[in-house]
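Sharing a structure below in structure tokens format, with a few things to ask.
A protein chain is absent from this complex, but the other protein chains hold their places.
Per-chain residue numbering starts at 1, and chain names A, B and C are given in the order in which the chains are listed.
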Amino acid sequence: MQFASDNWSGAAPEIVDAVASEAARVGAAYGGSEIDRAVEARFAELFEHEVAVFFVATGSAANGLAMVAVNRPGGVIFCHREAHMIEGECGGVEYLTGGARLLGVDGADGQMDVEALRQAVAGLTPASDHHGQGMAISLTQQTEAGTVYSIDAIREIAAIAKANGLPLHMDGARFANALAQSNATPAEMTWKAGVDMLSFGATKNGCVAAEALVFFDPGQARDMSFLRKRAGQLFSKSRFVAAQLDAYLKDGLWLRLARHSNAMADRLRAGIGRSAKAREAWPTTGNEIFVVVPKSDAKRLAGAGAIFHEWARAEGVRLEAEETMLRLVTSFVTTADEVDLFLEKLG
Amino acid sequence: MQFASDNWSGAAPEIVDAVASEAARVGAAYGGSEIDRAVEARFAELFEHEVAVFFVATGSAANGLAMVAVNRPGGVIFCHREAHMIEGECGGVEYLTGGARLLGVDGADGQMDVEALRQAVAGLTPASDHHGQGMAISLTQQTEAGTVYSIDAIREIAAIAKANGLPLHMDGARFANALAQSNATPAEMTWKAGVDMLSFGATKNGCVAAEALVFFDPGQARDMSFLRKRAGQLFSKSRFVAAQLDAYLKDGLWLRLARHSNAMADRLRAGIGRSAKAREAWPTTGNEIFVVVPKSDAKRLAGAGAIFHEWARAEGVRLEAEETMLRLVTSFVTTADEVDLFLEKLG
Amino acid sequence: MQFASDNWSGAAPEIVDAVASEAARVGAAYGGSEIDRAVEARFAELFEHEVAVFFVATGSAANGLAMVAVNRPGGVIFCHREAHMIEGECGGVEYLTGGARLLGVDGADGQMDVEALRQAVAGLTPASDHHGQGMAISLTQQTEAGTVYSIDAIREIAAIAKANGLPLHMDGARFANALAQSNATPAEMTWKAGVDMLSFGATKNGCVAAEALVFFDPGQARDMSFLRKRAGQLFSKSRFVAAQLDAYLKDGLWLRLARHSNAMADRLRAGIGRSAKAREAWPTTGNEIFVVVPKSDAKRLAGAGAIFHEWARAEGVRLEAEETMLRLVTSFVTTADEVDLFLEKLG
Partner (left out) sequence: MQFASDNWSGAAPEIVDAVASEAARVGAAYGGSEIDRAVEARFAELFEHEVAVFFVATGSAANGLAMVAVNRPGGVIFCHREAHMIEGECGGVEYLTGGARLLGVDGADGQMDVEALRQAVAGLTPASDHHGQGMAISLTQQTEAGTVYSIDAIREIAAIAKANGLPLHMDGARFANALAQSNATPAEMTWKAGVDMLSFGATKNGCVAAEALVFFDPGQARDMSFLRKRAGQLFSKSRFVAAQLDAYLKDGLWLRLARHSNAMADRLRAGIGRSAKAREAWPTTGNEIFVVVPKSDAKRLAGAGAIFHEWARAEGVRLEAEETMLRLVTSFVTTADEVDLFLEKLG
């Protein structure tokens, strides 16, 4: 009953096989091998667009280097106030950019409110050497709150970005989970909706360690090979990341894994909907669920072997004194039995 | 005939097996799993000393974060003028530290001349807010020139470090190759000789991606969990690095791999010694050999399928107009047949 | 009728005389002259405490370097959401610290609400390598809103700071204006109330350019001579700053200048209280007043020669559609005639 995070999962067999095959080969280091090239081509095909792709070690690195690529002095990045960049990266964006600022925008369900975003951007327009200047907008898809921006919502945000000369970044640590539950294509969810840069996360959804920063305008990536190397993020055996991503994207594995994860979350949601003990804190559709339960039940579940995080950070959720909120995350290895056992223990 | 670099090699079967086993498990993320703990214990045992161990993505990251850990304003790091930190990290140390300076110290065979180092350190003593202040000394073991510092040489450097209040860092990207050809224990080559921090590289010698920054004084690592996370270097599935290092260190695998690599280099050196076409640019003992050959022969060898880098950066080597210098690197996958074929083609 | 800012004023005659006298002398550069020492002694006497004093070029530099002195990785600084550090320094604190984060705390009248501060601090307690860690608390005295923290309020904030191991910084760009209207001594308003570092501003109140960063715990200033020089903030002719501060502090000049400035603000406030056209947006006591007027009157006043800034940034002030808010700042050169003329034109 592991619901702590999808990054507690291991790696999919296909990914392990790819690593094993690559291990038996010799090949050029630092991104110069054939499989590095092949995966770039695969990304271009997947997104139906010219792309520049840079593998990095972590999602935080992808997010941080995206911001370094579009850095401005006195620069301000607009993102949801509970964005991973703000809440979960130990100031990494600020550090890697040498001091860009993250401005948290309000909005329900982990999504920036378009009007609040518009006002925040307007507050730094025109740029001023006292107040600073807008630098980028970043949204997370699937959001940290387990919800998914609609294509229309992304388009609205992109319109604000374009109108203000701000590049639009998508933190796609759980991009697969978002895409797998939508009818959109990868292109429709990204550059066709106005996204310029994507942190494409694969680690949570079945890889060992495979994160990529994708630029839909390769011109914006002009300095990226220097920026990545300088940050200690250029793998010498880059081709092992390539091999993982090659297998991940091949024959739709990535979406199959994400669909399973989402299906397990749906099963969990359905059960919670039936339970008298628990309620969803807000509606979710992805592989993260936020559930309000009595503290005593949380303790009981943990005692029964369920693993999860209690979640402190969620504005706007009203808890009774004896209640607590749990974050439950499913992954490609979650089983129906695990879910059912959890629901049974919950009662 | 791949002699371009040891990081062109794949991964050892034992390492792949460890990744595969770990892939089938579920475990705590971000360094919190049992195998993360177990590997830390393994390091402590290996080095016969309390240690704090931090996995990172690359050797450059290990080097950079080591310097961040001991950062000082106006700080100057003393290292060999051909050190990887200077020559091969795109300014990563300067970037991650927010501006520390690398001061290249002269010395034959890739090793800092002790007297030159002493003078360089003295040049910044006492610290001054105009000139800056010494911050650390870093040596590379095995050096970038394919040589190995003797334990006595390390002790001499450590004495300068201690006398000036400077922490001593060892860039051990090829630590295994250095140790495997010496009679010293890991402890003797590091903390017993006065080393405070070690970038322990395992990627070049048979891992997929496994680098660790080891502190022999855990007190110096006080902020490291923040520093690493902030730099985008904390793997979510940290346990995959741990699993690699566990297998790497188990039953002496790492030294077996390094011994093989060194033996192949010895075979290559012996052949070159017999060749009328080539000569070693300087004496080496590790798994890197620098060879002067006529340009026409370099071209011929490449045409015959040999892979290597021509090496531009080596002060003090005198080349005739028609000559060039090659760097040849062996690894755990280099075969005697490869070496012999190369020697045969060389003539 | 200049009410744009106190930094539109020139310099007091005593200050000019001091500069002229110093100009005729020869003396040691970089802070090594006798007057540099003498001013440090004057500060120690003024604050009745051992201090370490560092002259810098601007208040932003003083604030930024204060934060560099107490820098932590993933560090978060708690200050009012309209603090100058956030609103008016173009990301200088973030830049100089290499990425510390400013967390804006709510509170009426430009003062942090103690409860809101407590919660903000608690939100980062205990420190975590995901969320980051508290690093400092900074309050502005006189606040950016023209109000003054009571000594008790400072003590309450200091108690939170101490309980959480956070140094307490005071941005004293208008420290003189705050002190001049209180019964407190400089010591009581600072270290006796728990303040560790003070950005002591003198430029706005009659100097040419004289800002000092004062540490009440010289141990915290250990690296400051390096930090200041490295930031390009060490004046070669430091003694001209010293000469200004010497004259500024001598015989209470600084408080006389500030009292005049405050008195002019009082006169302005009284007049506004009598006017049917204008109202104070919130109660102020310092030399800044925020006034709501009909837009047409603002335009009319400007046409009549009044100089002021319209103020966009003030949450919680309710303006009618045809209204605007003005910031009016008095200084040591403001005259009663200017004030009266403004009030007459206001009607």
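The definition used in the following text is that a contact is a pair of C-beta atoms (placed from the backbone, for glycine too) under 8 Å apart; a residue touches a chain by one contact, two chains touch by 3 or more.
This is a predicted model, so every value here is computed, not measured.
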{"item": "Touch criterion as defined above, residue of B:94, B:246 or B:338 at the omitted chain", "value": "B:94"}
{"item": "Selected residue (touches chain absent from view) among C:209, C:263, C:302 or C:341", "value": "C:209"}
{"item": "Sole contact to the chain not displayed, among C:27, C:123, C:271 or C:294", "value": "C:27"}
{"item": "Touch residues of chain C, complete complex, unshown partner", "value": "2, 4-5, 7-13, 15-16, 19-20, 22-30, 56-65, 89-92, 95-96, 98, 203-204, 208-209, 226, 229-237, 240, 333"}
{"item": "Contacts of chain A with the absent chain, listed as residue ranges", "value": "30, 72-74, 98-99, 127, 129-130, 132-133, 223, 225-230, 234"}
{"item": "Residues of chain B in contact with the chain not shown", "value": "73-76, 87-91, 94-102, 123, 129-132, 312-313"}
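In the analysis below, only the chains that are shown with their structure count from here on.
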{"item": "Chain nearest the global centroid, as defined over all protein CA atoms shown", "value": "A"}
{"item": "Chain A and chain C: spacing of chain centres that average the CA atoms, whole Å", "value": "41"}
{"item": "Where chain B and chain C are represented by their mean Cα positions, the distance between them in whole Å", "value": "50"}
{"item": "Overlap residues in chain C, where contacts from two or more other chains coincide", "value": "73-74, 98-99, 129-130, 132"}
